[in-house]
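Of the protein chains in this complex, all but one are displayed in their positions.
Labels A, B and C are assigned to the chains in the order they are written; within every chain, residues are numbered from 1.
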């Protein structure tokens, strides 16, 4: 493989770029010089990077919903409702699932049917099909920064279009938008494609345009142990920084144990910063995002509010720069705009109640931070070793060897042998570490934690625990105990 | 005054008892011997004392709503809905406000009109008017323990009727059901009347019937500093114990600062136990209750859920034995049974997510516990001093002298000169201590905390802060900052 | 212009004191002469205070839900006591539960109140109306809204 973690040279970038823009008709509209001029006029309050930087400085947690429908005008209406009625600080545009697989022809069907039936038949906005014209219309008709949120292994054309349209942030990354979202896309390909997306952002940076990038920390949203997702975040942050990205938001999905959650967020921020500095990316502005519980929700709306609010508590106590909000409709389907606004309101209320309050340092918190950092370091060390110092190569080999192993991921490039489960206090531990190269201490620690639970539940440690834990929250409990 | 903190002798008790039972027609139905036999048949799972004892042992937080309507059958329907659909662990019956003022004649009007219009025109159930027959019907037709919740300075007849009806707990106390609920009732009278209620419970205890008593910790629910409410709880617990009460639940209303809230709950349990032991009441089983935010709520239901869930977090992290639940209708009016059940469900979900999780000890938590205990001790010392060792006398004199001063209380027996406000982190502090006898250290501490906020807000420390704080939560913030 | 006189109080067996204390402070601050009879005040307490102080308006709070029973007959009691032109405001949480506001509004207007306010009414709204009704348009009572 000729993959390597090195800034793409202009020649290579622009050569690829021609192919990318050719891949669908709307690509031809993108002109970098014109886009730079357009982006220069974006006011600070509509620029993701600025708004995040300000929030970090002020110690404030911003609130962002997910939201995407098939039609432009409905999308504008939706975003304005979430901004004005809901009080969202940052706006999303979720991209539909055909676009995520680059199936733009199927998007056309979705757009047509949605127009005809006057209801969205797509689960997001097909931004590529609309091209710059449609996407700029969205940007121009809202009053807050806009970000694309998707799950696209190859989002090069999407990135070109959204950034050129004034959308000042792009979510995703080579691992996080591949392994949980695709079946047959190799990491080699997704790393290369995301190097392109990151290089595009780097290019804008070099031309005085600040853009934000956000690796997707929640991954499969299903019992992902903190050190697994933190390792992915560190890798994607380093890969992005190499391409010239200067404003990065690393993420984490709420697990449910308060101390573990806060510890994970602290470890994430500190350790990512350490790695960035170690590899010479000292000028990256790093922020964090907490995803409210990303696994299965209970169908009952009152119960959903309980989880939403608890996720907001984690965001506040851990000092997250922003929080991504779930809605009371989560278990059933894409929320109505009212339900979406309600999720934001419950979140904001909780954040406002806790404004300025952080979890105090305790023996327990310190211990958990250290565990997460130590586990993450074992993984990172091995990745660098496998890549003989090259992170891109190491990551591909690491996934091949199950050094990082994301639970329940659909990708065939993920080993899938690791099994997580909750310990007796709800913290997520490694039930089977499989090939994850932990030190003996860490292996013993994880084992002991699960034995403790097994003893309490009078059963043996097994995959049955994992299955029970997957269902638990949707059934109203954190831990899937036998009854 | 001939008030004294001493167990009522039988002669006195039974003399008063005759008067009490004469005060309204339904009083004549109560026969202690028959009641004892009736109560002996109450199974453990319907006995408040047993269920609380079990929860304490298991480290579980139980959930209890508030609920009361004018008509018996509707009340039964309501309670069963809250138990089955909502999942309540303990059941209430909230008593209407005419009964609280012993205006049984006006209750008749309320019952009649409610029957005629087929909607409740009373804000609770007029238990005295229904007498044993009606109250037993409630007890017999539900599947969980039942408690009377009210706000009655003189609840002697009410206590006779509800206990004789199988309701195994009575909320209230001489301070907590007088000062926040009445204008013209002297503490001398309410202490004497609650000595009667407690003695009644003690009498049942001596006859093998375990009953629970619960001083009302939230008081006016409006910016009550923890040491003020904790002092009231300690006094009422001691007064109850002297009359032979053996199962006591002391309470506290969520303030909003997470560390202060957990500290207050810990201090409350530890310090009450210390005082009980110190005065020789070693055999009291002490449990705790957390009231979700008792001040003004926002009208928006999604925001209300945020507060409800945060209150549940406090209950869980502090290890409360039970939590009293608010509903998304709080700001508007008495909730529908669905809204009430939704409050319970959001609460239970949050508790289940945090089950077994406690706030870890930290420097900050320890500090706050010590502050609250020290403040409480200053108050208690002075009360005992004023009473020359007698707690009942000391309490009356203490209120006269503003040693305890409950903010925004309607009672003319409360000094009303103390003013509370939030500090820069939302913890409730003493803005004007007035006559509260704090040590110099504690005075300085409170002052410094408010100066810190004032400086941050660029204004001077004043009553304006208190007013802003009163409105803050209903406007979506914890702290009432100028905008 | 003379300060207008307002009798402020919480009617019935209602002990909610916080709003009352704040209203006292705010209405006084807004230039009215406030006679605060506090919580747990009967119709008689309101009428007596009005007679004694020659009040222009009764500012009735009810928070606890039973306001509907407590407020009935207050207009008649005023009429019978010679307070024929006195203005009556009522606000707070004046009925039990979340009811359709239109119905509640109508119910209280037909009891003879001049203005009826829903939960969460800000003191600013009240003051604006007071100024209008007491200073700008003395004949307001007759054309009760």
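Here, contacts are C-beta pairs under 8 Å (C-beta built on N, C-alpha and C of every residue); 3 or more make two chains touch, one makes a residue touch a chain.
Predicted model only: the values in this text are computed from it and were never measured.
Judged over the whole assembly, touch between the missing chain and the shown ones holds for A.
Among A:26, A:49, A:80 or A:97, only A:97 touches the chain left out of the display. In the complete complex, the hidden chain is touched by one of A:335, A:398, A:420 or A:480, namely A:335.
Where chain A meets the chain that is not shown, the touching residues are 96-98, 100-101, 103, 106, 109-110, 113, 119-123, 151, 180-184, 220, 222, 296, 299, 329, 331-336, 339, 408-410, 467, 470, 474.
In this section, only the chains that are shown with their structure count from here on.
If you sketch which chains touch which, the chains link end to end in a single open path, with no loop closing it. For the pair chain A and chain C, the distance between mean C-alpha positions equals 55 Å. Separation between the centroids of chain A and chain B, computed from CA atoms only, is 45 Å. Averaging C-alpha coordinates per chain places the centre of chain B 31 Å away from that of chain C.
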